[in-house]
Each structure stands twice: as structure tokens, then as C-alpha cells.
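Pasting a structure here, questions to come.
Presenting chain A:
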Amino acid sequence: MTGLAAAASQTSTGEAFQFWVLGTVAVIGALSTVLMKKAVHSALSLAGTMIVLAVFYLANGAYFLGVVQIVVYTGAIMMLFLFVVMLVGVTAADSLKETLKGQRWLAAGCGIGFGVLLIAGIGNASLNSFNGLGTANAEHGGNIEGLASLIFTKYVFAFEITGALLITATVGAMVLTHRERTERAKTQREMSEERVRGKQLPPLPAPGVYARHNAVDIPGLLPDGTPSELTVMQTLRNRGQIRDVSNESLDQLKALEQRSEERLGRDNEDEEVAK
Partner candidate 1 sequence: MNPVNYLYLAALLFTIGAAGVLIRRNAIVVFMCVELMLNACNLAFVTFSRMHGNLDGQIIAFFTMVVAAAEVVVGLAIIVSVFRSRHSASVDDASLMKL
Partner candidate 2 sequence: MSFPLLTATAALPAIGAIATAAVPAARRTTAKWLALLFSLATLVLAGIALARFEPGGARYQLTESHAWIKDFGVRYELGVDGIGLALMALTALLIPFVILAGWHDADPSPSSQLRSSRGGPNETKPYRWRPTQGFFALILMVEAMVILSFEATDVFLFYILFEAMLIPMYFLIGGFGDRAHTGSDENAAAQRSYAAVKFLLYNLVGGLIMLAAVIGLYVVAGTFSLSEIAEARASGSLSMATSTERWLFLGFFFAFAVKAPLWPLHTWLPNAMGEATSPVAVLITAVVDKVGTFAMLRFCLQLFPEASKWATPVIVVLALISIVYGALLAVGQRDIKRLIAYASISHFGFIVLGIFAMTSQGQSGATLYMVNHGISTAALMLVAGFLITRRGSRLIADYGGVQKVAPVLAGTFLIGGLATLSLPGLAPFVSEFLVLVGTFSAYPAAGIVATTGIVLAALYVLVLYQRTMTGPVKAEVQGMADLKVRELVVVLPLIALLLFLGVYPKPLTEIVNPAVQHTMSDVQKKDPQPEVEAAK
């Protein structure tokens, strides 16, 4: 009997080997889940960890769960994750730089402390009597039958309620993601009109017709001679740094040139030269 217990409290070397190898993989996967920059990578490494866990379930004699793990988690849930990641944007790589002051240290501290505590707890729980699942599974002739009998007898209420929960979850997901269309869809014509109306289709007139020092702040003139604000860049318009080119200012300009020429007395000279 003691021998049997002792035997039950030990595992085969094969399982041990498997544990150590896959366990490392699982831990690595978990770590990379936490540390990967891109959500996709995290998802994939998490999937890996889950598969490993599935193997462990099997190793622990939970065959049903092992399969379910693979099907539900790795199959369904992780796919869902990936979908969402796609929705949000695969390339979206969020920086691991911490924004909250001291958050990372706190987290690390708490984590390590917690882990140590758990391990210590397990350690001094001195769990050595492992009587395997052999009898339990054999009772109903197999693991799955055993589970089924338990689910549908002992845990039937919980099971039903879980079902209700699933339905609710589905509906909730639909409700949350569903977007109500408020107005009827636009026809193609309306769209095109929208695109064209109110905008100026031909290119804007160029500024700087009357260049003084830099032409950017002087509006170009429309064919009818009125200055067009549009030709000046937005910022200058907002700053109100547009020079007006109304007629009188043009006249002033002319007068200015006139006076300068007279002072230089250039043009009559030319005439004389011409004569």
C-alpha cells in the first residue's frame, strides 16, 4: 500500500523529461507573451504556452480537458484574439516604456513577492500523497464518462447556468460590437455631389502678382482685378498678414516709382539719348 502510494507520488522519468522540457517552453512562452512589443507575437507565444498546457493536462490524466484546451483555447479563443488584433492593427507596436511612475517596480515587487509566497505555500504544504486518477477514471469506465456523469448529475445546475452565461455573452458581444445605422445609405450621386460641391475644383491662383519683397503675402488678382484671398496660404490668412493691393495702394506704388525716377532723372536722359 505504502509502496503504491510511494509509486503514485512519483512519476515516470519520461513524464519528468517531458515536464522539464515543455515546462521551460511554457515559461518562455509566458514571458514572451508579456514582453513582446507586438500584440501578434504575444498572441502567438501565448498560443504556444497553451498548447504546452494541453499536453500537461493529458499528462495529468485529464484527456478530455487536454483536447478541449487545444480546441477551445488554442483554436477558438486565440483566433478571436488574433481577429481583434487584426482589427486594431497588426503593425501597432506599443512601446513597453512605462508611463506610470514606479508602476513597473511595484509590479515587479508584487509579482516576485507573490510568486515567492505561492511557492513557499506549496512548499510547506508538503503534498506528497498522489493517488492517481486510475480509480476515479475506472469508476465510470473512462475519464470522459466520469466527467460527463459528474457534470450531468452533481454539477448540472452549474452547467445549465454556464450555458446561460455563454448565451448572454454571445448576445452581449453582438450588442457591444453592433453599430446602428442611423441614416439611409448615400447614393453614388449624392456622394459625388458631396465631393464636388462647395470646393474649388481648378487649381488656386498663384500669389505674388505684385511682388515687393516676398510675394507670398500678396494675394493674386482674379480676372476682374479683385484680389483673391485664396491665393495666400492659410497661416498668413489666419494671422491676417495679407497686404492689400487695392487700387489706391497701387497708385501709391506708382507714385513711388514715379518719384524715384524723377529723382534719378533717368528716363528723360534716355529720351535725349534717343534723340
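Everything that follows uses one rule, which is that a contact is a pair of C-beta atoms (placed from the backbone, for glycine too) under 8 Å apart; a residue touches a chain by one contact, two chains touch by 3 or more; residues count from 1.
For anyone wondering why these and not others, all candidates are chains of the complex that A comes from, given by their letters.
The shown structure was predicted, so the numbers you read here are calculated from the model rather than taken from an experiment.
Student: Mark the candidate that touches any copy of chain A in this complex, from 1 or 2.
Tutor: Looking at which candidate touches chain A, I get 1.
Student: Under the stated contact criterion, what part of chain A meets candidate 1 in this complex?
Tutor: Within the complex, chain A touches candidate 1 at residues 9-11, 13, 15-16, 19, 23, 26-27, 30-31, 33-34, 39, 42-43, 46, 49-50, 53, 56-57, 60-62, 64-65, 68-69, 72-73, 76-77, 80-81, 84-85, 87-88, 92, 94, 96, 98-100, 103-104, 106-108, 110-112, 114-115, 118-119, 122, 127-137, 143, 146-147, 150-151, 154-155, 158-159, 162, 165-166, 168-170, 172-174, 176-177, 179.
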